[in-house]
Structures are given as C-alpha cells and as structure tokens.
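Notes follow the structure.
Yeah, one chain of the complex is gone here, protein chain that is, but the others are all in their spots.
Read from first to last, the chains carry the letters A and B; within each, the first residue is number 1.
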Amino acid sequence: MLLHTIYLVAIVAEAMSGAIMGMRRGMDLFGICVIGTITALGGGSVRDVLLGNYPLGWIAHPEYLLFTVGAAIVTAMVARSLHHLRKVFLLVDGLGLVAFSVIGCDIARANGMAPAIVVLAGMITGVFGGLLRDVLCNQIPLVLQRELYATVALFTGALYVGLLWCGVDAAAASLGAIGAGLTFRLLALRFNWKLPRFNTAGIRGFE
Amino acid sequence: MLLHTIYLVAIVAEAMSGAIMGMRRGMDLFGICVIGTITALGGGSVRDVLLGNYPLGWIAHPEYLLFTVGAAIVTAMVARSLHHLRKVFLLVDGLGLVAFSVIGCDIARANGMAPAIVVLAGMITGVFGGLLRDVLCNQIPLVLQRELYATVALFTGALYVGLLWCGVDAAAASLGAIGAGLTFRLLALRFNWKLPRFNTAGIRGFE
Partner (left out) sequence: MLLHTIYLVAIVAEAMSGAIMGMRRGMDLFGICVIGTITALGGGSVRDVLLGNYPLGWIAHPEYLLFTVGAAIVTAMVARSLHHLRKVFLLVDGLGLVAFSVIGCDIARANGMAPAIVVLAGMITGVFGGLLRDVLCNQIPLVLQRELYATVALFTGALYVGLLWCGVDAAAASLGAIGAGLTFRLLALRFNWKLPRFNTAGIRGFE
C-alpha cells in the first residue's frame, strides 16, 4: 500500500522531469505529455517487454496515464515557479528512483527470475525512463554519463534482494532498501560523487 | 477490404517519407530501405509489442516488406522529381495517419483492451513510425514539436471508438472516422494550426 503510494509519487516526479526537458527542447503541449508519460512509464514498459510480463502496468491500469499527463500539463503551467522547488524535486526524483528499483525487483521475482536478473530488472525500471527521455530529446543519456544514479538503482536492488535472501520480510526489506538507497542518492548529490571516466586519447584508431 | 487497401497505400506513403529523410541524411541504399521500412511498420510493431499481440503484422505477412522496400527504392530513384508531388504526398501521408489510427484501434479492440488503451493504440500506430524515423535520423521527433499530427490520430481514434460505442457498425464508423480525421489533418495543414508551446525561461534550474 505504502509502496503503491510511493509509486504514484514517483511517476508524477518522473513525468515532471520529462515535461521540463521537453519544454526546454521547444516541444508543444502534446509532446510534453508524451515525453512526460514515456519518462514515467518507459522504464517499467521496457522491463515488462524484456521479461515478457504482460499486460504492461499502464495497460492494465490506464488511470496511471491520468497521473502522468496531468503532471506534465501542470508542470507546463507552473514551470516558471518550479525552480523554487528544485530541492524538493530532487528528493522526490530520488525517492522515485529507489521505489522504481524495488518495484522492478518485485515484478521480476514474481516472474521467477534469477537473482541477477531481479536486480537488473530493478535497475532497468529505475533508469530506462530517463534514458528514453534523453534519446527522444536527442542527447546522450545523462545516466550513462554522470552522477551515481544507476549505481543507486543497482545498490537498492541488490540490498533488497540480499535482505529477502537473509529472511527479512518483504515490507521491511522494501523500506530498508528504499531508505538506504535514498540516503545513498542524497549523499551522492550532496558530495557530487562520480564514477571514474577514462582518457580516450589512445583510442582514435577505432573510428 | 477497403481498409486493407488504404493500409497498403499508407505503408507506401510512410516508407517514402522515411526514405526521403534517410537520403537527406546521406544514408546508403540499404539504410534508405531500412529507414523506410521502420517508418512504415514501426508504429504497428511498437503497438503489438506493447500489447503483447503476436505475431507482428509484417512477420505474419512478410509481403508487406516488399511494399516498403520497393517504395524506398523507387523513392531513391525518382526523388529529384518528387517535389512536384508534394501536395499528393501530404494527402496520402494524412490518409495513412488516420488509417493507421483506425487499424490500431481495431487491433487493440480485438485484444480486449479498455477504451482508453484502444484510442492510445491507434495513436501509437499512427505516430511511432515517424518517431522512430526521427530518432534514427538523430533529430528530436517532429511529432513532439509541431503540427496537429498526433492530435489528429487521437481525434480519429476517439471518434471511431465513440461511433462504435453509439452502435454504428464497424465499416461506417471506420469510414466516418477516416473522413473526419483526414479533413481535420488537411485543415490543420492549410491553416497551420498548432498546439501551444511554453516559455522556458523560468526553468533553467533543472539542468
């Protein structure tokens, strides 16, 4: 029940992030609604298509589309004052990321997947919405370039699967993984943690 | 039968639009055939994968590929004189858009989907081919940026579902929705109707 509420908050936050990027690319109202919806529901859709888990969440529950389209339209209306809310937005976005990860793990477990695929399904749920958003906005996906975003999703999923494996019950494992994952994400933002990049000067030969 | 003929005309028109954009991006003959085929059949494929509706249309009917590849090759041959046909092309492209929408709705209905998903499946069929074309050509999808293109697909699908709901028989509802949708599209082109965009100056904080 709590997880479902967090899920709805998360798709609203993701739809807002998609809508904002769409506005900055000059999309019209329809485009903003589409990019918001794809950002919010794209990660779960990619996961379900890869797992063969039909029907997809938003097809079984078309009412989710009201949340994403509504969030995109409201964002378009009030975007001028949203920068006051930047910190709230990052908090909600981080909460969405870790909630998506736990939900993605649950769905893969319900489909009888191996633990490695369960963790991966969580990560795909968490990051592929933003990845599709960036592809449609014609930029290299941010998640591939910077910040400990996908790493947080992997950490959250692995912790959740580990807690379940240790016999912790599902509700406690969910909350523990979400709490620890969100803390990790906020610390990564606060201290600007990054993964290493590589000097590419030596690899010109492969163009 | 009529709808099937319109469908074949539509995939030819879509394949031509993909081939033309591929040529303008310097693609070779193979690339032109691929981009034409993806533009023509990509919307229906995305719809079927999201709905879990197997086998996909072009897999059950590989002969559709002859139409799309043939259209792409002919387009490459005669592109120099195609600008004389620009108005015919826009008419056929609009016909394809509304026919794809009605066909997409039919397939979702046959799969027992809720009315909202039926209309959405029509829109996905109509616009995702062009969206994939633009992603592969490395530009922000036109459909997200301008013109009442997706709106026409939504209108056509909603009208079709509404007419069926009122008890109109399927053939009459198809023709009514196609006629009204095509009229809407041509009026939108003629009078340059657009959806609103938004001033993005206030949202710098979310980069």
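Rule of thumb we're sticking to: contacts are C-beta pairs under 8 Å (C-beta built on N, C-alpha and C of every residue); 3 or more make two chains touch, one makes a residue touch a chain.
Everything quoted here is computed from the prediction, not taken from an experiment.
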Contacting the left-out chain in the complete assembly, out of A:A19, A:I35 or A:V143: A:V143
Listed residues B:I6, B:I20 or B:I107, member touching the removed chain: B:I20
Absent-chain interface as seen on subunit A, which is shown: 49-52, 113-114, 116-117, 120, 131, 135, 138-141, 143-146, 150-151, 194-206
Residues from subunit B at the interface with the omitted partner, ascending: 17, 20-32, 34-35, 45, 49, 52, 54-56, 59, 62, 65, 76, 79-83, 86, 89, 135-138
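In this text, only the chains that are shown with their structure count from here on.
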Mean-CA-position distance for subunit B and subunit A (Å): 29
